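Left out: one protein chain. Kept in place: all the others.
Presenting chain A:
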Amino acid sequence: MDLKRLKKESVELQEPIEKCGVTASPIKEDLSHWKGYILGPDDTAYAGGKFEIDIVLTSSYPFEPPKMKFNTKIWHPNVSSQTGAICLDILKKEWSPALTIKTALISVQALLAAPEPDDPQDAVVAQEYKSSIEKFKATAKLWTERYAKEGSMESIQPLLDMGFSEEQAKDALLEARGDVQAAVEKLLSGA
């Protein structure tokens, strides 16, 4: 592993996330394991969300791509909704040692704005994207609200007023795909 280069990359990535929408820092002293964050692009279902990315570097970096996956759950055709695995060419056979952790994170961010449903990582999500884009957007937005935002979901307040906990309310809303009435019924029948 090229430690000199990684130290430079670490400095480059110290800018606040608001500046370029991505950030990362090493979580192990040997610089082999990093944690990154991506802001959801504006005007997408991911807007307002902050997504955590797990980054592992092999001893061959930068001659091999960084291994990246989402730690934050996300509804996207090219990301596994179960494991967070990412399908992106530059993280596989199109990797070049001229790319960096920062440029790779920016590419992942661009992927959020431009899904490739014909090269899916999650077939269920890709199917929904292709059969009903509106339904896909609604689910993606709910997942962003549920998993990628601090604080409450917009429609959660009525459920909190009824005495349900924030966790219960969020999960019920997610299952009911944002339909407050259905979420209430779900909670009441389950209780």
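Here is the rule we go by: a contact is a pair of C-beta atoms (placed from the backbone, for glycine too) under 8 Å apart; a residue touches a chain by one contact, two chains touch by 3 or more; residues count from 1.
Note that contacts and distances are computed from a predicted model.
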Remark   = In UniProt, out of "Glomulin", "Splicing factor 3B subunit 3", "LSM complex subunit LSm2" or "Anaphase-promoting complex subunit 11", the chain dropped from the view is recorded as "Anaphase-promoting complex subunit 11"
Touching residue (missing chain; options A:Asp2, A:Asp54, A:Glu116 or A:Asp171) = A:Asp2
Ask   = Which of these, A:Glu15, A:Asp42, A:Glu64 or A:Asp119, touches the one chain of the complex that we don't see?
value = A:Glu64
Query = Considering the entire assembly, which residues of chain A contact the chain that has been omitted?
reply = 2-5, 8, 60, 62-64, 96-98
